[in-house]
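For reference, the structure is listed below as structure tokens.
Complex shown without one protein chain; remaining protein chains in place.
Chain lettering (A, B and C) follows the sequence in which the chains are written, and residue indices restart at 1 in each chain.
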Amino acid sequence: MQNQATHPAGHGSERVFDLEQPRTSTMPIHPAHQPGYQYVLYRRHQDSFGQDGPRSGSSGMIVCMEHSGTHIDALCHQASDMMLCGGIAVDSQTQTPYGFTKHGVETIAPMVAPGVLLDLAAYHNLPALPPGYAVSAAELEACCAMQHLVIEPGNVVLVYTGNEQNWSDTTAYLAGPGMAADASRWLAKHKVLAVGADTMAWDVLGLRDPELGCTLPGHVILLVQHGIYIIENLRLSELAIAQAYRFTFVCTPLKFVGATGSPVRPIAIVR
Amino acid sequence: MQNQATHPAGHGSERVFDLEQPRTSTMPIHPAHQPGYQYVLYRRHQDSFGQDGPRSGSSGMIVCMEHSGTHIDALCHQASDMMLCGGIAVDSQTQTPYGFTKHGVETIAPMVAPGVLLDLAAYHNLPALPPGYAVSAAELEACCAMQHLVIEPGNVVLVYTGNEQNWSDTTAYLAGPGMAADASRWLAKHKVLAVGADTMAWDVLGLRDPELGCTLPGHVILLVQHGIYIIENLRLSELAIAQAYRFTFVCTPLKFVGATGSPVRPIAIVR
Amino acid sequence: MQNQATHPAGHGSERVFDLEQPRTSTMPIHPAHQPGYQYVLYRRHQDSFGQDGPRSGSSGMIVCMEHSGTHIDALCHQASDMMLCGGIAVDSQTQTPYGFTKHGVETIAPMVAPGVLLDLAAYHNLPALPPGYAVSAAELEACCAMQHLVIEPGNVVLVYTGNEQNWSDTTAYLAGPGMAADASRWLAKHKVLAVGADTMAWDVLGLRDPELGCTLPGHVILLVQHGIYIIENLRLSELAIAQAYRFTFVCTPLKFVGATGSPVRPIAIVR
Partner (left out) sequence: MQNQATHPAGHGSERVFDLEQPRTSTMPIHPAHQPGYQYVLYRRHQDSFGQDGPRSGSSGMIVCMEHSGTHIDALCHQASDMMLCGGIAVDSQTQTPYGFTKHGVETIAPMVAPGVLLDLAAYHNLPALPPGYAVSAAELEACCAMQHLVIEPGNVVLVYTGNEQNWSDTTAYLAGPGMAADASRWLAKHKVLAVGADTMAWDVLGLRDPELGCTLPGHVILLVQHGIYIIENLRLSELAIAQAYRFTFVCTPLKFVGATGSPVRPIAIVR
């Protein structure tokens, strides 16, 4: 048996960090995506045992919203004035009962890109940022400096806030910190490929940006205005503890044609 | 916008091959896993447009069997005489309504391993192996020789049969070729990490192995006897056309705790 | 044990006819409502046996479209020029991700009404009307006369076409007969409470009514213009064979708040 779950596997002398939270029916789910996730095992070994020599099989069924657990948002997930990224109008041609005909998650190529981790919790010398705390561009910039990091175009930027510690307490997790609008603008200026954090919604839930006139401003700035993907509910503490600030980030969104996102299990490969 | 789906992305001078078939409700599904996959978009942009400035969101719901589309089998998926790999008994402690407490897909560590592609179609100078054709160990061995490949312990071995061409014709796809039992034994002897093919079930569907006394003998040999994972419904033609026989294989099964498998989007990175 | 399924039960000297088709995953489903219906038994008796003395329980999960099998259409199911029955506009107030806030199936009171069966197959002296045959108002009227029936306001009118015989052949069943627009207008004039037939869609699928300028004209005439409910996929042959043309019709749509319809098991009580 090859049970390596507790030992980061690798290929040569590299270390692989698993950035996905385990999926269970009790994991925190954003209210808009309730009930979120259910798995039932309906085909059991004893059902077929005896009908095919010694062999038997077992399998189940998954019912889940694509924005459940660790997941990536596709560009069709958000619109501004009913326009998706690139000026694509939301209408009955693009938005159908079975998904989007433009900007569905299947249009996200597999990501193999340089990644950086900004440890905002360590920057503030806290185990976790306070509930509702909005991280500013200035803090991201200062954190980069402190960690001796430069963000290049095409990078994937992950922000560790410490909110991950609340994973087993949905209320606390949903009340966690997030990025202020200017933080998203700053990252957009750097032409990153994608961003992510150990929070439910990247932005501070419920916090309205006066300039854009809406909540979840980062979603508009990143997904709609700049075509930058957002990855939510990441497991980053291990990376943070290891102070692994630079890595190869690999993320392979499942090609659910037309879907607005996908559960993902990103990894950070550190050589 | 960063629509790179048609251009294999990469990091430096590498090429990334996407080995996942797109997921749609009409893709071939094994009879045991019907109806297989459904996605519905129930939260529409117009539902919320006007309530939060210019911003609106959209999302859906996925209902699928974990063995749908390109997917990996976990070790709990198959048993021999009601025992899972490593002598773990199938009972009410290990097999529950919500999944397995041992050998669930969450126990598969992210895979970053040397991979090899055995192009059996090219070996036979055919676009695809015939329906029901059982590939033997000798053919795998000869194909390795022809392609100048050596299989090392910990490798992931992918076999291209050409069956992929039938992806839009469920009946033809299900009737495709597969691996004979001795082919699986040969791979097991090489202590590979995982195997995969562009077929529904790795083995030839319905073909009984007299030695084991069951169908799907590869599933018993690999999953149960050797703890080797099986990946099904791979998209390998692009790799085959490029004659990319050695690569870094990356596969990140989603951690659906207790599940018997996971949809995956493996990639092959060629440097 | 009280297994009375094969013997119409009753209360005194009445006979109860079960008008619902059994629900299975292979029953005919309209293309718009695919995959239609799935039931999986994921909680098994052996899971809990031994934990609570001799007792154990078992249960499952249903995934279905409300328009699957024998079912009733609610008034929100259809619109004309984006208006529901009674001039209610379809907009983000009335049509939400979780259903309609007006005219949802929960607004259908339990039906206990006089019912009549029009046996159009017998009228034409055929086992079943031909595929695509459109029953006219004149035929309904003549059938009433032949059966000595008068349709009163508040009645429920069921039409037997013989299409029920095709239940095990989805293609044939979907290609079956239906009601022409004038038949629906004739019934609307009689101010019936509801109508139903042994067909998938009441109307002839694909047949466009030139006056209304659309297909499924009966849906517009009955649901939208007159607030008359439509019940589809009824099992009427038993009633027809018994020549039970008058009965008390009882139908209790489930109150799925906001849904566009409900699976139902209507009964006809004949005293």
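Keep in mind that, in the parts below, contacts are C-beta pairs under 8 Å (C-beta built on N, C-alpha and C of every residue); 3 or more make two chains touch, one makes a residue touch a chain.
No experiment lies behind these values; they were computed from the predicted model shown.
Visitor: Quick one: which shown chains sit in contact with the chain that's not drawn?
Guide: If we consider the entire complex, the absent chain touches A, B, C.
Visitor: Touch as defined at the start, partner being the missing chain; which of C:158, C:197 or C:269 qualifies?
Guide: Of the listed residues, the one touching the omitted chain is C:269.
Visitor: Even though one chain is hidden, which residues of chain A still touch it in the full complex?
Guide: 25, 34-35, 38, 42-44, 46-50, 63, 92, 96-98
Visitor: What is the set of chain B residues that contact the non-displayed chain in the whole complex?
Guide: Residues touching the hidden chain, for chain B, are 40-42, 44, 46, 60-61, 63.
Visitor: Since one chain has been left out of the picture, which residues of chain C touch it in the full complex?
Guide: 1-5, 7-11, 14, 16, 18, 20-25, 32-33, 39-41, 43-46, 49, 52-67, 75-82, 85-86, 90, 95-100, 103, 106-114, 193, 208, 212-217, 219-220, 227-229, 248, 250, 252-261, 263-267, 269
To be clear about the criterion, only the chains that are shown with their structure count from here on.
Visitor: Compare the CA centroid of chain B with every other chain's and tell me the farthest one.
Guide: In terms of C-alpha centroids, the chain at the greatest distance from chain B is C.
Visitor: Same or different for chain A and chain B, where same means more than half of the interface numbers show up on both copies?
Guide: Over half shared, hence same.
Visitor: If you average the Cα atoms of chain A and of chain C to get two centres, how far apart are those centres in Å?
Guide: 45
Visitor: Taking each residue of chain C in turn, which ones touch at least two of the other chains?
Guide: 42, 44, 46, 63
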